[in-house]
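Here it is, the structure, as structure tokens.
Shown here: the complex without one of its protein chains, the others still in place.
Chains: A and B, in written order; residue numbering restarts at 1 for each.
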Amino acid sequence: MRGSFKRFAFLALGLVLVGALTAAVAAARGTKSSASKIRNGGTLTIGLAEEPDALDPTIARTFVGRIVFLAMCEKLYDLDSHLNIVPQLAAALPQVSKDKLTYTIKLRKGIKFNDGTPFNAAAVKTTIDRYLTFKGSVRKSEISPISSVDAPNATTAVLHLSAPYSPLTAQLADRAGMILSPKALASGGSFAQNPVCVGPFSFKDRVAGDHITVVKSPFYYGKAKVHLASIVYRIMTDPSSRTQALRAGDIQVEDRIQSTDVPTLQKDKSVTVSKAITIGYQGLTLNLGNKNGLLKPYSTVDTDLARSQFLRTAFDLALDRTTINKVVFGGLNQPDCFPIAPVSPWYKPSTKGLKCNLHANVDLAKKLVKASGISSPSVNLMLGGTDPVTARLGQVIQSMEAAVGIKVSVTPTQFTTALNRADAGTFDAFAIGWSGRVDPDGNIYGFVSTKGTLNDSGFTNAKLDYILNGARKSLTTKSRNTLYHAAMQIIHAQRPLIYLYHPVNYYGITKKVTGVQIFGDGLIRAQFAGYAS
Amino acid sequence: MGGFLLRKAGAALVVVFLSSVVVFIGVRALPGDPALALGAENRDPAVLAAIRQAYGLDQPLPVQYVKWASRALRGDLGLDARQLPVGHTIITRIPITLELALLAVLIGVVIGILAGVIAAVRRGKLSDHAATTSALVGLSVPHFWLGLMMIIVFAVDLRWLPASGYVSFHEHPLSNLEHLLMPALVLGTGLSAVLMRQTRSAMLSSLTADYVRTARAKGLSERSVIAKHALRNSLITVTTVVGLQLGALISGAVITEQIFVIPGFGRLTLEAVNERDYTLLQGVVLVAATGYVVVNLLVDVVYSLLNPRIRVSGSNTP
Partner (left out) sequence: MSFVDTSVAAINPRARRRRILRRRFMRRPLAVAGFLVAIAFVLAAILAPVIAPYSAGATDFNALLAHSSRHHLLGTDELGRDVFSRILWGARASIEAGVLATLLAMAVAVPIGIVAGYYRGWVDAAIARLTDVLLAFPFLIVAVGLAAILGPSLTNATIALGIGAAPALIRIARGEALALREEDYVRAAVANGASDLRIIARHVLPNMLSTLIVQATVAIPAAIIGEAVLSFLGLGVQPPTPSWGVMLSDAQSYLAQAPRLAIYPGIAIFLCSLSFNLLGDGLRDILDPRTTR
């Protein structure tokens, strides 16, 4: 007995020593000087939630990569705060020929790339040709209807299309519209290691896994509007340490605050919390016809969900989207039943009159399970990730479905492996999100049209194909609205995908900084921000 | 001596070569097509095929291996999925882990040897029991859990230390130490438990050895007997143990860096696995294996210098 007491004392002594040491370190910390305030100049540090991939728009694919590009690679077109497309490097919206096959784009004059070379139509041609022909180009499929590019004079670029393609302008307002310096491309080095475009800031350096630095460009046409001397993007994948760094003043802008930290930061007087309902969605892809693999001939698969539309409806009705949002995300997301987000101007017209069950209807779901004629139905739900939040989502769905008699087993799967399985068709249901595109085509076509390259559901419906192809060719907003409304009715009834919510991103911004903007696309626009005096 | 060294170095080379093959095959045995990771939201089969071609993933495995290995021999580990040179990335990450490991070894050695010596000298007494029991506790505690507990106490409740993250030494020396204190303690206490046990038993056997008895008989003070004779001889064993613990230290660093979000070598490894970044993962594991083999070789050499009998037996077990 005496021995164990001494042992305890020994342990306590050790803890006291550790405590004393940490106290000494903590006491010394108080002497750090606070940053001085200036109107022009200064460095803004943004804590990014993920690591951007290659800084070459030709092969870039990550969301955070787009945040970095915003400061250093301007596009032919941009979005305003209401997600309308506005000219950026182009002088006006494109003039489209009657047959919808020729887009004439007038360019702004007197603009220079960040290496001092002139921006002109030849550069547009070089860049778009690269997007179309570069091995491994991720842009190619976004602008594949472009068959050739002409540059009749320095300020006019002409795009020739092989088929009408109404989402083209929207694509040119994203990475496919970023114009690269032909001189930098010709230098032979890796463009991603030293990207040069037109932009308020130019690339300075990058340390993988740590940071990317951009500095104010001397060549930028609007440099009078640029206040900051540099922007540092710090890669901070752990959400708690991001929040901590924001509160400590180590970073001034926090990308995507985790749900458990939002209430704390909202109480913090030195920080503004902004939110953006994203244009993406999180949903469940149900395997209906993907028997032999993506884009191979589709035929009904032998699963309970694929066999019965009643069961799919029951599965959906069992989901209490409000509770899912409360339990898994602290009530911070936007529960919904459609692929287009409420922030989009396309949302209201296309979902008019369609019912969305934000609360479960257990009784009706039970009846529908019975009506499906399938005794003890079961579903394997593949989760596209092995992180705790995704696991929580899976378990909540599991327990909600259990309440109506559908047995769900959950398989958390590493993301790439899950994509492999999804493309191969070896799954029943797959929980996966989509980052979202401004044009509704980008959130719908690829997933549910027979020829869609993201159609893991293997869904094929001749009427829907006809409608969606029509919407691609049609150029007036009114006719497209009508077509998307018709498409939505089919998707909503057949349920190749069950949509759960639109992610809402929360951002923390120190009050010392003004001019940081967050639009519906969820990107942090800090290029014209500055420190308040 | 020369022959022994040559033999050891030759064996190490063979191990490095075999490791490179194992790494190469192992990385490709991972489920999940890297082209899908590179194509991200773009899954058009034509695009994926182009990506495979661009990254040379469509070539036969032996061709891919020879290309990679011959470049690696020249010190070029290729470009990762971010189009950044793998070698450079690894070089920037290693010092972070080294600093962490060094601090941990420092903590482990100080606590471990001190406790071990005290326990051996006061064998059977209370302090011996205290030390052996804490060592046992130290061996049984999952260290990543200890890390979580430290975060709760020192970061969340007391707010003395940052819960996670990393600041480089030249950027802010004090902040650097603040960030590394808890991780180093977590890693170091694990090492100290092993070291304490080894030091204690090495000290016990040398305290009863003839030369120590002779030293005592000559009338030397107990303090100098312990310090000059017994401890010095025990240190050989302890050096070996530290060398052998290197693997455990690297393993520990992986999870410690994960919990405390330190952008070191261990975290880089997990990132490469999760992102299916073949070139990065190959580079990381090859460097880790080579480093481990080289350190073991050094331990062998140092050990054989300290203890010439080893050379004769030529045993593989150090």
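The definition used in the following text is that contacts are C-beta pairs under 8 Å (C-beta built on N, C-alpha and C of every residue); 3 or more make two chains touch, one makes a residue touch a chain.
It should be emphasised that the depicted structure is a prediction, and the values quoted were computed from it without experimental measurement.
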*asked:* Which candidate, A:135, A:183, A:275 or A:392, sits in contact with the chain we can't see?
replied: A:392
*Where the complex has a chain not shown, which of B:35, B:81, B:231 or B:288 is the residue touching it?*
B:288
_Touch as defined at the start, partner being the missing chain; which of B:69, B:109, B:141 or B:209 qualifies?_
B:141
*Which of B:94, B:204 or B:236 touches the chain that is not shown?*
B:204
*For chain B, which residues reach the chain that was dropped from this view?*
11, 14-16, 18-19, 22, 26, 29-31, 132, 136-137, 139-142, 144-145, 148-149, 151-152, 156, 163, 197, 201, 204-205, 247-248, 250-252, 254-255, 258-259, 269-270, 273, 285, 288-289, 292-293, 296, 316-317
_To test your reading of the contact rule: which positions on chain A touch the chain that is missing from view?_
240, 258, 260, 323, 326-327, 386-389, 391-392, 394-396, 398-399, 410-412, 414, 417
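What we mean here is this: only the chains that are shown with their structure count from here on.
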*Quick one: report the Å distance separating chain A from chain B, using the average Cα coordinate of each chain.*
38
*chain B residues touching chain A - in the complex, by the definition given at the top*: 31-34, 36-47, 50-51, 53-55, 79-84, 88-89, 92-93, 126-127, 129-131, 133-134, 154, 160-165, 167, 174-175, 177-178, 181, 185, 261, 263, 267-268, 271, 274-276
*asked:* Quick check: in the complex, which residue numbers of chain A touch chain B?
replied: 2-3, 6-7, 10-11, 14, 18, 21-23, 25-26, 28-29, 51-56, 59, 61-62, 135-138, 140-141, 190, 192-193, 206-210, 235-238, 240-241, 244-245, 248, 250, 294-295, 414-417, 419-420, 423, 434-435, 453-454
